[in-house]
Structures are given as structure tokens and as C-alpha cells.
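A selection of the complex's chains, in situ.
For clarity, chains are labelled A and B in written order, and residue numbers in each chain start from 1.
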Amino acid sequence: MLDLLQQLGLALRIPASFVIIEFVGTMAFAISGIRLASSKRFDWFGALIVGMSTAVGGGTIRDLMLGVTPFWLTNSIYIICCVISLLWVVIFGKYLISQKNTWFIFDTIGLALFNVIGIEKTLQMDFPLWTAITMGCVTGAAGGVIRDILINEVPLIFRKEIYAMACIAGGVVYVTCFKAFGMSAELNALFSSITVVVIRLLAVKYQWHLPVLKGDEDKEA
Amino acid sequence: MLDLLQQLGLALRIPASFVIIEFVGTMAFAISGIRLASSKRFDWFGALIVGMSTAVGGGTIRDLMLGVTPFWLTNSIYIICCVISLLWVVIFGKYLISQKNTWFIFDTIGLALFNVIGIEKTLQMDFPLWTAITMGCVTGAAGGVIRDILINEVPLIFRKEIYAMACIAGGVVYVTCFKAFGMSAELNALFSSITVVVIRLLAVKYQWHLPVLKGDEDKEA
């Protein structure tokens, strides 16, 4: 079953549409990092590193935890995507506000795909289902946390955004399709991705937030 | 000798009392993270991640350095402990101040146990004794550093607390018992844990601090 999944998983990523989504998603993540770096007056190199951390940081943590070589060390396309993103911001910087919705869509589709990639990679290594959901969430959301640490801000996803929760919902859909209904990897990925995209779009449109944890007014824990 | 240690080490963790200490210690660590996150107005998810980082972050760094799969990826009990901790803070938040001493004791006992677990795991992999002491300290103290980075504060243990030093003292006791006196793993663990607990309790009671390093009034290093 896992062998079959593996083959399907490989087949899944061969179609050109998926490769394009991965690269556009990588660029959307990188651009979000580069723009935040620019608001902090980083130089070009600093902005590139923040962009790369945003784009490949989540997958790197996932790969280190799974005990495999970080995916971007053996394929230069990811660094190239990040360099293109830097040039894009340098050249089209003043138009990025008008491109905001476009990049938001790319970012959301990228999130959905990164989540699926993380889930599949973890399942192929015989980890439990809940580990796969966790690693999908790490793949999608941890890059943004590293980005915010590098620019010395409290991580955004801990305070404002429905981002990781969309990944977790997408992960639950994936493993349910996979385990309960025995669906093909393509369909698992499709339903999972739709879940992530729909939840994130609705969350932004209707300003969904998780409840803030009330402090006990005692800061010396 | 190491084989024997390994068997004793495994036996050591079977007794129910040790399992209970590990889970209560995990919860104490998680609650310290969740409370600090709540003082920063994090949402529930953010607080859970900060709690998890505090509880399993040190062991994760240890396992990545030792080249093994992070311990919490194959046993869901650790995430469950963290979720219970979150619910505990949500439900009993206003009583946490009155529970302060209780959780401080659990936190200290947890620290002692995590230190021993880190030392034993490292020794079982044939690393030098000083590496084991270092990894015990990492297991106990690094989670708090990750917590403080995530809430964007200067790590507490670098400025105020005798925390890591208690681990190091406990580690020295462990390897001395192990190497010089050839004592059993249970006794090593017991004496090491007592050392950690006593030093931490005394440090808090008598406000022991390490000396602050005097700056050279030249901040451009």
C-alpha cells in the first residue's frame, strides 16, 4: 500500500502543473519574507536569506526531523526561485501592492501544496498518521516562524493568522481520505489542498481568529 | 558495560513512577511556555506551539545532534500532554498563581529527569562523558531558550536563573557515579536527580546567581 502510494506520489509530482505550482508557491513564500526584510531595511543579501528561510525553512526542519537531507541541497531550482523573487521585488517593488491579491492566492496554493508534500514524505517513511499531519503543518508554517525570528518579531502565526490550522485541517482530510476511504494519492492531495485553500480564504475574508489565550496577569512563570 | 547500562536504562524507565514523572514534568515545562505565551496575547495555537517547544524542544535538539529521530515523533503522548497543559491553563488559568509552588516542584523534578534521560541516551550511543553532560543540559535547558526566542525575549536562563548549572552539576554527579564508582544506572540517576533538585531549590530560596559578565562598554564587537 505504501509502495503504491509512493509510486502515485512520484507520479503526482511529475505533471507540469504541479511543478509550476511548487515554484510559484516557493516564490510567493520568498517574496513574503523579502518584503518584510525590506521593511526592516535589510540589505539584498539579508533579504535573500530571509526569503529563502521563509520558502525552504519549513521543509528543512521537516527533513532534519525525518533524518533526510534537506530537499533544497540537491536541487538548485529552489535557490534560483528565491533569487528570482529578490530580483522581482527589486524591480517591481512599487507594484507589489497592486499585485497583493495575486501573491496572496499563490501563497495560499503554495501552502496547500507544501502541506501535501510534507504529509506524503512523512507517510512514505512509515511514520504514524498524526506525525504526517504534524510534518505537513511544519512544512507549511515553520518557514514563516523562522522568517519572523530573523526579523526579530513575534511570529505572526501565533497571534493573528489562521494558517497552521488550515494545514492541520487539510492534513486531517488527507489522512481520512487515505485511511478511511482508501482513495488514490491524487485525490487525497486534491481534497486536502481544497480544504487548505478554502479555509484560508474564508479565514481572511471573514477575519476568523483563534481565541487569544487570557493571561493570568503573572508574567513570572 | 554499556550493554548492561542500556538494559538497566530501559528497566529504569519502565516503573510507573518514572513514566508519571516524565509526563508531569512535560506538563510543567509546557505550562511554563503556555503561560508566557498568554502574557504576550498569543492565540491558542501559538500558545500550544510555545508550550510544545518548551517541553520537547530540548530533547529534539539533542536527538537531532545525536542523529536519531526526535523522540516525540513516534509517541503521541507528548503532544497529548501539551494539549492537556493548554486545556489546564484555559480552564484553571486564574488558579495557576496559587498552584505556582506545585508546578515549580514538578518543573524541577522534570528538569532532573530530562537531564538524566539526555545523559543516558548519549552514553548509550558511545559518546564521551562530557558530551553526555552537555546533552543532558541541552535536554533540560534548551527548550526554555527556544520558548524565549519564540516570544521574542532574551533567554531567561542566560540572565537570571540557576538552571543549566544545576543540570551540569547533576551531570557531573551522574558520570562520577557511573565511571568512578561503577554504580548502577538507577543509583546514578537517583543521585544525579537529587543533585539537580537540591541545587535548584537552594538557588531559588537563597537567590543564587552567577556573576554578570561586565561589559567593556564597547557595544560594537
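For the reader, a short list of remarks on this structure follows.
Rule of thumb we're sticking to: a contact is a pair of C-beta atoms (placed from the backbone, for glycine too) under 8 Å apart; a residue touches a chain by one contact, two chains touch by 3 or more.
Owing to the predicted nature of the structure, the values given are computational and were not obtained by experimental measurement.
Of the identical chains making up the complex, 2 are displayed, while the complete assembly in this file numbers 3 copies.
By our rule, only the chains that are shown with their structure count from here on.
Copies chain A and chain B of the same sequence differ in orientation by 120 degrees, per CA superposition (steps of 5).
Chain B meets chain A in the complex at residues 31-47, 49-50, 60, 64, 67-70, 73-74, 76, 79, 86, 89-90, 93-94, 96-97, 100, 149-152.
Residues 64-67, 127-128, 130-131, 134, 145, 149, 152-155, 157-160, 164-165, 209-216, 218-219, 221 of chain A are the ones touching chain B in the complex.
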